[in-house]
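Of the protein chains in this complex, one is absent; all others appear in place.
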Amino acid sequence: MTGEVSSARAPAADVPGRQSRLAASMLLALAGWLVLALLLSVPVVYHSRYIVYLGTLLALQAALAVSLNIVLGFAGQFALSQSAFFGFGAYASALLIRDLDVGFWTSLPLTALLTSVLAVAVGYPAMRFTGGIHLALITFAFGELLRLVTANLHELTGGPQGMQLVYTPGVVLGVDFGSTRGLYCLATGFLLLCLLISILVRRSDFGRALFAIRDDETLATSLGIDVTAHKVAAFTLASTLAALAGAIYAVFTSFISPEMMNASDSIALVGMLIVGGLGTTPGPILGTLIFVGLPEFLRVAKNYRLVLLGIIIVVMALYSPKGIAGAVNRLMTGTRRSGA
Amino acid sequence: MLLDIIQTGLDGVMVGSLYAMVALGITLVFGLVGILNFAHGQSVMLGAYVCFFLVSAGHSFWVGAIVATLAMGVFGALLERAVFRRTLGDPFAGLAVSLGLIMIIENVAAAALTPDPRFMDAPVSGNFAVGPLLLSSQRSLVFVISSALILGFWLFLQYSTLGKAIRAMSQSRQGAALVGVRVDTVSRSIFAVGSALAGAAGALYASLFAVTPFMGAAPLTKGFILAALGGLGSVPGAIAAGFLLGLAESFGSRYLSASFRDGYGFIILIFALLFLPTGLFGAGKARV
Partner (left out) sequence: MLRLTNISHRFGGLEVLRNVEFSVAEGELLGLIGPNGAGKTTLFNVITGFVRPGAGRIFFQDRDVTGYPTHRLARLGLVRTFQGARSFHNLSVEDCLRVARYRRVGDSERDRELERVVRLLDLEEFATEAASSLPAGLARLLGIAMALSTGARLLLLDEPAAGLSAGETDVLQQSIRRLQQAGVTVVVVDHNLHFLMNLVSRAIVLDAGRLIADGPPATVTAEPRVIEAYIGGRDLAGD
């Protein structure tokens, strides 16, 4: 198809540009998968419990970022409730297990179901009547409200002091998912699932419609796309995956508290996506590694790590609006800031 | 019973005036420049520290408050110049930048000033009685100062040249530019004025609550609620919403549940956004 571009009407972007762009995106994809492979091989190479613990934490954090990317990066909807749903999932699963006596594995689909009902109930009115910055505020408010309600339902949730959990996933197919490594496998497996879903969505008609909505809602509506329904679907998917990450986090740390729902964590997730590259597949993982991984490895005082991170974010936002993924892309193709 | 209601109402109004001051800066910056400045709370925090250190060094509260206000005005102008000017028209970049700024400012402050809470002596103390009502002297003073500043700000918008330029720009950026308003100067002034108000609020916060590097989060959250509740960009909306939130918190914690104090604002906000998506004063774009 690219062979016979008639020179008379060829637009600015030429064929070599396209090829290097292709090379760049392949390199990016390769880098992303390498990082992932590194993450996966952690417990094989290292026997330190700390490293495995950190790997599990990173995997769950990356799963949150990957799923948020579906609603924020793909559909361009400013949802600030990701950590609220993360906490909701943890509590939902823990309470189902404690009070209704279901097993850990059974609690997962039930948690997903409850979360999707809640997400639709919040998302539909919010996305039908508002958008943009108002959606950010309403999801922010919902998240804080959920946190305060959780902290105030003392009998059910143990209040601000949180809950100690006593269950484990147990042994399935010969793998002890209660062990440190088993939990690591569970977390990375879940991250892979989130990535797979994200890639499938991106390649589907549904995903293209989300990108279309991000670019121009009015035009998308005029082409027969039910914009509200698509936004709500993306929001529900992202929220449900966040809740499942929360349920796994709960069994991983054996302790949950309303602080899991802190809005600043949701905001930090947005930062991770922006730094990594909003709407790109490797972006959320790169962002997570920088935000959560780098500070752990940089052995400097916590305050200065965060200062450094803050500087990175400001510089990235000012000079590379498309994140690291975008920056690599640009370096490879030599296109200017406005070109990409 | 009636006394109790009046007393609760007065408490609410006093806190509300402080909330409104913080919200003014947020709503102005958003309405005119289109940036939701998450780093606005840092101006409150830094203002509180400036006031605290001056008072600790033996100066009066008034000197501390005035210097805090001016210093934060300069700080706001510098931030606009160095950072926010480059993110105009890109809400994602503006958001990311302000998130980064929060992390930088908070943690530099925590490292330099230690995270320990500090307490400052209020300029006045004790209570005074108005008929059967018992009022805290310091809270009354806070109410008087913040109301005066809000009123002063409103007069500034109505009558000063810069205020008129701000109002012109809130109507139409292009139109304002056409009639000779220096749009970039006005943008910087808005950041400066908003940040100065936050600095003044910080000084007042310091006279009531503990000063810590992380104290900016609460006023910021409330400021967002108010700016949205009042209709983003609407100055009268932000002021009205400030008092409404103060009252809701005051009555809610007195008669419903005190530990849920911070939740009432969110409930009001959610209902308001669902049923009045453009806020109490129906904005969407700036209205001053």
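Chains: A and B, in written order; residue numbering restarts at 1 for each.
As a convention for this text, a contact is a pair of C-beta atoms (placed from the backbone, for glycine too) under 8 Å apart; a residue touches a chain by one contact, two chains touch by 3 or more.
Given the structure is predicted, the values throughout are model-derived calculations rather than measurements.
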Exercise for the section: Could you run through the displayed chains and say which ones the absent chain touches? Expected result: A
Exercise for the section: Identify the residue among A:Ile97, A:Val227, A:Ile256 or A:Ile285 that touches the chain left out of the display. Expected result: A:Val227
Problem - subunit A residues that touch the omitted chain in the full complex - result: 1-2, 4-6, 9, 11-13, 18, 205, 208-209, 211-212, 214-216, 218-227, 279
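Keep in mind that, in the parts below, only the chains that are shown with their structure count from here on.
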Exercise for the section: Starting from the mean Cα coordinates of subunit A and subunit B, work out the distance between those two points in Å. Expected result: 32
Handout entry: In the complex with subunit B, residue positions of subunit A that touch it
Key = 125-126, 129-130, 132-134, 136-138, 140-142, 144-145, 148-149, 151-152, 263-264, 267-268, 270-271, 274-275, 278, 301-304, 306-307, 309-314, 316-318, 321
Problem - Of subunit B, residues touching subunit A in the complex - result: 30, 36, 38, 83, 86-87, 90-93, 95-97, 99-108, 110-111, 217, 221, 224-225, 228, 232, 257, 259-260, 262-263, 265-267, 269-270, 273-274, 277
